[in-house]
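Input: one structure, supplied below.
Shown here: the complex without one of its protein chains, the others still in place.
Note that the chains are named A, B, C, D and E in the order they appear, and that numbering of residues resets to 1 at the start of each chain.
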Amino acid sequence: MTADPADAVLTFGEALLKLTLPAAQRLESMSALGAECAGSELNVAAALRALGRPAAWASALPPGPLGDWASAHVRALDVRDLSLERPGRLGTFYLEDHHPPRPSRALYDRQGTAFQTLDATDLDPAWLRGCAALHVSGISLSLGPGPRALALALMEQARAQGVRVSFDVNHRRLLLPAADAADTYGSAVRHADLIFVAQRDLGLLGGLPGLRALNPHALIVVTRGAQGSEAHRPGGGVVVQEGVIAAGPGRIGRGDAFAGGFLHAWLGGAGAAGALRFASACAALKTTLPGDQLRASEAEVWAVLEGGEHGEPRR
Amino acid sequence: MTADPADAVLTFGEALLKLTLPAAQRLESMSALGAECAGSELNVAAALRALGRPAAWASALPPGPLGDWASAHVRALDVRDLSLERPGRLGTFYLEDHHPPRPSRALYDRQGTAFQTLDATDLDPAWLRGCAALHVSGISLSLGPGPRALALALMEQARAQGVRVSFDVNHRRLLLPAADAADTYGSAVRHADLIFVAQRDLGLLGGLPGLRALNPHALIVVTRGAQGSEAHRPGGGVVVQEGVIAAGPGRIGRGDAFAGGFLHAWLGGAGAAGALRFASACAALKTTLPGDQLRASEAEVWAVLEGGEHGEPRR
Amino acid sequence: MTADPADAVLTFGEALLKLTLPAAQRLESMSALGAECAGSELNVAAALRALGRPAAWASALPPGPLGDWASAHVRALDVRDLSLERPGRLGTFYLEDHHPPRPSRALYDRQGTAFQTLDATDLDPAWLRGCAALHVSGISLSLGPGPRALALALMEQARAQGVRVSFDVNHRRLLLPAADAADTYGSAVRHADLIFVAQRDLGLLGGLPGLRALNPHALIVVTRGAQGSEAHRPGGGVVVQEGVIAAGPGRIGRGDAFAGGFLHAWLGGAGAAGALRFASACAALKTTLPGDQLRASEAEVWAVLEGGEHGEPRR
Amino acid sequence: MTADPADAVLTFGEALLKLTLPAAQRLESMSALGAECAGSELNVAAALRALGRPAAWASALPPGPLGDWASAHVRALDVRDLSLERPGRLGTFYLEDHHPPRPSRALYDRQGTAFQTLDATDLDPAWLRGCAALHVSGISLSLGPGPRALALALMEQARAQGVRVSFDVNHRRLLLPAADAADTYGSAVRHADLIFVAQRDLGLLGGLPGLRALNPHALIVVTRGAQGSEAHRPGGGVVVQEGVIAAGPGRIGRGDAFAGGFLHAWLGGAGAAGALRFASACAALKTTLPGDQLRASEAEVWAVLEGGEHGEPRR
Amino acid sequence: MTADPADAVLTFGEALLKLTLPAAQRLESMSALGAECAGSELNVAAALRALGRPAAWASALPPGPLGDWASAHVRALDVRDLSLERPGRLGTFYLEDHHPPRPSRALYDRQGTAFQTLDATDLDPAWLRGCAALHVSGISLSLGPGPRALALALMEQARAQGVRVSFDVNHRRLLLPAADAADTYGSAVRHADLIFVAQRDLGLLGGLPGLRALNPHALIVVTRGAQGSEAHRPGGGVVVQEGVIAAGPGRIGRGDAFAGGFLHAWLGGAGAAGALRFASACAALKTTLPGDQLRASEAEVWAVLEGGEHGEPRR
Partner (left out) sequence: MTADPADAVLTFGEALLKLTLPAAQRLESMSALGAECAGSELNVAAALRALGRPAAWASALPPGPLGDWASAHVRALDVRDLSLERPGRLGTFYLEDHHPPRPSRALYDRQGTAFQTLDATDLDPAWLRGCAALHVSGISLSLGPGPRALALALMEQARAQGVRVSFDVNHRRLLLPAADAADTYGSAVRHADLIFVAQRDLGLLGGLPGLRALNPHALIVVTRGAQGSEAHRPGGGVVVQEGVIAAGPGRIGRGDAFAGGFLHAWLGGAGAAGALRFASACAALKTTLPGDQLRASEAEVWAVLEGGEHGEPRR
């Protein structure tokens, strides 16, 4: 992988211990749990790294075996670990993965985490060195005033240094009331050069017109899951992309793979249409995998876009 | 859960040790088996209890660790265990779960079970105390003269006390020859206020006209799996309900979840149309789960009926 | 099981989700966890129930699927669930089980639990109805002023009603500094008719003389793990019991099985020597089992005490 | 099973240790592997035996535990093991099984295997005794000059003795460059009475006209996976068969099940149309199973062809 | 393996489906079971075959998938399957494997099995063709008059043809009351050339003097588990052998491995001392393995007897 190290991307967010149940099982009858390392912004960094681009991750982890466990996971992903050691818990969440019509559900247990102790004074100016972009999501803004302040300070530093700023609204209903969304996400929306927002969250920010009013200059990418995606250019142009049909256990993390894929292509010079197309294939490839992180090389993404036979194994 | 304890339902039937193979595996190559506690009438009681209604289960279990295992399972389901301790085996069956076009198959091993030693003298008048309904299935009638006599005696007592009687034909080809069906199920059909019968079993009882001739006063519910269901009112009216689309590992027990859901809604005052609709969502939710018992609260059933997004986890 | 229902025992304490690693594995490399329901006082109740004595458990559980999971576990143990629904977390802890010389270790994650919201106003006078004894441990006293107040109020009510009071010091170094032990446990020690204390914790309370000074009238049982146990009578007599040699995965919960076994025999009329002997066999049988709860009938305990061949299976 | 022992089929090919990953997992994150015994020609022999026909398998296995492992597998399949003990490795391959759009992939590790030491001097004239047919695939021809020479010598002996010769082109891109296909497979094509070839491999041999030019007298069966199959008679007639819809984990080995099913029906007297139909059901039944070998009796194949309800288990 | 085919051993007995629990687990909490094929006489045949001697097994199996499963197991062991297809169940038993002081226990469920339908008229004179010895155990005699009659008829035929007769008393307390032992086993004892009896079962037959009185000419081997074994010659000489120290999961089947090892050495010309020594190493090697059957070559047995380093793996 030969991407220019100066084209690295820094992401900032919390890592969690995700406790998963066997497919179709409910917490009420749990007897065994899978343990995975998850976190939207870590997932984005992992996707970028898998695609061949240097990636770093700023965060906080508690001392002790659970923090060490998370660090080893980050190393195995080949993402540069810039996390600080802070007192507190490693947040956890439980995930039930269900077949329709039963909705899958997450049960968060993330009070008092090490990440929530972070604030703007923790900003290390060296974090952005050599970076072409910074990526932050609304989850970090929802986790308390300290993390929010640090996220915004990072975004400001990035803008000051000419580093591009990517923001994924990524609203979590269980973390933030809808009524607080506009206030919580507003400043970040204004800082961003690139905004990802799910169709179902647009209303929180006044719809596309409201979002555009907040930020007249950003490229706004609206995602609609399997229904595809759109990129709205500052000047008003729209590019529409169909979803790439995919199956498999990996619904969680599709959005992060999409964001990582988009950033990789966009930073590499692709236009909105090309980046949407590349991102759609990344989301499809994520769907095929367990865990929260995309594992796919750039060549594998292109192979999907170029089509070919899927029914028969390569042998 | 605040259902009136006087609205309890009693079910009567056998519990079995269900030995399951990993999906798509055949008995010829088995090396590991799952152990589940199964039984149509126990499943109905479990569905009712999950939905918030008190439920009790009359049966027989052998002394020793296998009987204790079944009892602990019943307690965990929060169903009141009225089973008697009787000598004999705990019946077992093996279940292969296959993809089409290979048919799934059950291999019964239920000779000489404790349940088969029951007869009408075992009837405990206290069983029906506080009950609004009694539910029995054709399986109990197929397991020998003793259980059949006890089932019919229970039905008679129920009728005498004004407790509503529910009967699910639930014909098992491997337990009873088709030629014996009419004789075996006839008295129960006559006793019932509510009859469930699968479309494919209607012919055993002379079709709908034959069934209606046997019992002019009952509400007759005909189930057709994914194709939906119908309720035939004594006076001749018919209500038709589409099936609720569902996926997952839980095909076994759908009929019991349907019956449990119907009973719950019907006893709670719903009409035939409302009860069919509620029951269809229960069957769909059962389909999403492993094991034989429905686990869903009344609120979860309503959420299915009210629709909503299933593709994204709640988080 | 025919124990007189009036001879029930009530225990009071917290239940936790215990997340276990495969034997010899470290948290740093975890990928799968076992989920068990644990809690010292629940374990004691479970041991008593397995031995044939009615047992109830007062506690608090959060609403939602994790609380429901714990309740189903309590029901399966056939222990009467008197827990209150309270907001908060279900506490968890991680357990690494190691071979020597690597010490096993627990990592607690129990801040902000539902149990910690309890206080003396939660006392329900009906809890002790029909009880011959109340059992509390030092863990409940270490979890905050609210639970401590409730535990002491329960002990006072028990004394007032002639219900015997059992207290297991059960000091947890990771929950309470040694310097706070005497203050924290002192009142409970004074209330007790029966005190369990590990040899290694005696120093926290001034050794045996200090303990006796605090409570001149109690029967004091000192446990020394595989090295056996002693009962110190108020009048000064000492009974010594050797440990029963045992192997297996179940080191956790041995002390609770011991306490449960002692209480069962003592309440049944055994003297200190007989109760120690019975308790030692219970601890040995616990050692043979996974999970935290003893599963053994009274007959199985006697079989151990009467010796016999262990090398060959019973067949 | 009462097939005439004189109607046996001999197959010749290599057996491999197939190391499988859990569905959807990638080799980069492997931590556990399934171990299966695989090999195209062994699979054909297994299919024939399951259908009730005697089958034998000529091959080479290394001495030691891996060879013994393979032999036990062959015995369990009830296939007569004619393999020779030869120095070398037991070949292995890794298989990732993916959801679309991620292609499944095989990673071969089969250099220096015992099978590759075979040559024409290893031919044992007794192998074909009592055989009605010989089956060989292009894989054996691709594994080196020695195995190729032995395969051709076997085919010549078969022709000389009036034993029918079946050849499945079964081209493996990872084993043989496309440019070498015509040379490598040519002689075998000329020897065959029955030729199986995948639509996607036809081009390697000059398309159907090229193939027919090489062998004017053979029955040529062209397979197109789920899209069905065709049989081209020497005289020019064509029979077309639709694919039988199937689901499940068993895509690998479908072609071998098809070939085995075709051979069984064809040797039993079915015409091209009947054999194609029978073979299609065999391929469908294979799809439903894990592992590489068809497990289905002749009666189970007929049951698929006769249709019937699949949604409900037989019980 | 080059043993003379004329030196085969025939064994006669029932095969069962053994359902095993994870080590230390109890049936009361079972959720998964291992499925193994077990049976004392099948185990003896398997040991003999593993040691290089041809072995055959006469029995009865039910038609259908469970019988097919057992047959495939017998083939994989490379034992010649002479079992007859008979109606009935495949017997099962559950096995809990415990650490001391909790006794392991078997729970039999073997009423109405196919094996129990056998009687003397089923004897096929061809069974003993080419055999040097016949081996039967007391289990077959305990399973009903039919199997007992067939076992005795086989023994008589063997004596008539000069085939040596081996009888292992192998008393099962759960199958036969002690009071019936002498009657049940007497005739078999009288027929035998070689008798195996556990020390704990000697009393059932009047001790060693009683046994010798029943059969003055046989070689009597008394086994005492880890405490070793003795061979009592007809003329009165005694050979004593220490047990070979061993660890591992394979306590079940040690006696069968011992009998198989003794028979192999004895038929191969070893005297009582040599056969005892060889058998002791076989029992030790069995102990190291899961499952009921010995897997060890003659060379591996000799390696144990010659000692050597065990602490380090061979690498």
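In this text, contacts are C-beta pairs under 8 Å (C-beta built on N, C-alpha and C of every residue); 3 or more make two chains touch, one makes a residue touch a chain.
Predicted, not measured: the structure shown is a model, and the values here were computed from it.
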Among the chains presented, those that the missing one touches: A, C, D, E
Which residue of D:Gly112, D:Pro145, D:Gly206 or D:Pro234 touches the chain not shown here: D:Gly112
Full-complex contact with the absent chain, from C:Arg26, C:Arg80 or C:Arg190: C:Arg26
Of C:Ala153, C:Ala226 or C:Ala270, the one touching the omitted chain in the full complex: C:Ala226
Touching residues (missing chain, whole complex) on subunit E: 244-250, 281, 284-285, 287-291, 295-296, 300, 303-304, 308-315
Contacts of subunit A with the absent chain, listed as residue ranges: 72-73, 75-76, 78
Touching residues on subunit D - with respect to the absent chain: 19, 26-35, 64-66, 68-69, 72, 89, 92, 94, 107, 109, 111-112
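Basically, only the chains that are shown with their structure count from here on.
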Gap in Å, rounded to a whole number, between the CA centres of subunit D and subunit A: 46
Touching two or more other chains - residues of subunit E: 26, 28-29, 31, 72
Contact graph of the chains (line, ring, star, complete, other): other
Complete list of chain pairs which touch one another: A-B, A-C, A-D, B-C, B-D, B-E, C-E, D-E
